[in-house]
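Only a single protein chain was left out; the remaining protein chains are all shown in position.
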Amino acid sequence: MWIPIALSRDVPAATTRAVILDGMELVVWRGETGPVQIWEDRCPHRGMRLSFGFVRGNSLNCLYHGWQYGEGASCERIPAHPDLVVPPTIKANAYASTETGGMIWVNLPATDGPPPVFLAGRPIASLAIAAPAQTIIDSLGQPAAEAQLVETKLDGISLNIGWHSPGTDRTMLHVVALDPGNVESKALIALHQLRASAERTGP
Amino acid sequence: MLKLHDYVLSPEAYTVRLMLALLATPYERIAVDAYPGGAEVPVLEDGATILRDPGLILTYLVHGRAPHWLPAEHAAEISRWLAFAALELSALNAARGVTVLGQPGDLDALQIKARLALRHFEDHLTRRSFDDKDFVVGGLPSIADIALFPAVALSHDCGIGLEDYPAIHLWQRRVRSLPRFVGMPGIPDYF
Partner (left out) sequence: MTVEAAALDQWYTIGAINDFAPGVSTRRLLGHDLTITRTRDSFAVDNLPVRTDYGHLWTTLGAPQRPLFDIPESREPDRRAVYCGAVRVRASGLRLIENFLDLAHFPYVHTDILGIEDKPEVARYEVEQRRDVDELWATKCEFFQPRAAASAEGGQMSKYTYRVTTPFNVMLYKTPPSAPDRWDVIALFVQPVEPNLSIAHPYMLVIDDVSTEAELIGFQQMIFLQDKIVLENQRPLLLPLQPGRETPTRADLSSVVYRRWLKEKALTYGTEARTDLA
């Protein structure tokens, strides 16, 4: 299943970001160049969350001992042993990812389907809401068949709203405006109303 | 020479250390043990002037030295954010006192208050991003950013990650990227 877990805007070059998907901890990161990568948020050495790590060039380095991982999630360097050629078996746990429609997507649990394709728009916000996804999305319309995204209108603005669930009764919306023009502030107000209403309703 | 009565684990004292570092202002550091029940920090001494409130200290430090950290046209807005840091956002520091130092306090209530404050701040930074503004007010970093930063960057200490707050996460990276930035225990040099 392809699930949107962040806005592309919110993971700029050379940064890491932690995302929780159904209780699973993921690190989303981008090198100085190259594609976005999504891994289990855990260094295989001592289990440290890699989202606390740091990007240098196109590698992600663990904060704990500086173990360095490159594209493909292979460990390239163990600083405590500068001369060691790191065995290829030492790898972080990587998941398939793609970017489309202004969002970052992970294929989890992995399916054979091709990654979705959506039109780009203007990123509005990722919004955490303390309510289950079902109640929020049902009020917005019919989701796309193959992806966790609904195209809808709020306050007259056309939006693509993707979502993921960090845990029980919690939802993170990822919102992109499809209209031209300066609609961001207006869209954000509408989203805050949606959030307030969903949290009032409760689970 | 300025004198700072400092405790390495205090977020409020760190606010002052950070500002002094960013300003490249030399000062004499007097380590005091402000572990619960100990001395109060921060205390800034400048001759006969003695200041204790972090927001006041920031205002005092940049006055005359580096006025671009407190531009006159944004003074009112900055003072609102200083109050926000001292009141709403300080729930994070209080929650940290419970989780790290075992101080008394209602952790659940403090975490709820802290999350409300973080949401308010997140919404503000999201609106700022629509105008490509990187910091809390105006176009450049101000003392509001410095007053807000420590509690936010230490939120993990009281069990609140920044997963729900992408705009705050990016903002705190920008603060950490400022020239002469210094961290504190819990805010690593690498990020």
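In this document, chain identifiers A and B correspond to the written order of the chains, with residue numbering beginning at 1 in each.
The rule is simple: contacts are C-beta pairs under 8 Å (C-beta built on N, C-alpha and C of every residue); 3 or more make two chains touch, one makes a residue touch a chain.
This one's a predicted model, so the numbers in the text were calculated from it and none came from an experiment.
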Candidates A:His65, A:Arg170 or A:Lys186 - the one touching the absent chain: A:His65
Residue numbers in subunit B that touch the chain omitted from display: 7-9, 31-33, 35, 99-102, 156-157, 159, 185-186, 188-190
In subunit A, positions touching the absent partner: 25, 41-42, 44-49, 52, 62-66, 78-82, 84, 90
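To be clear about the criterion, only the chains that are shown with their structure count from here on.
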Residue ranges of subunit B touching subunit A (in the complex, touch as defined): 119, 123, 126-127, 129-130, 161-167, 169-170, 173, 188, 190-191
Touch list for subunit A against partner subunit B, complex: 6-7, 9-10, 12, 15, 17-20, 52-54, 61, 63, 124-126, 128, 166, 172, 182, 184-185, 188, 192
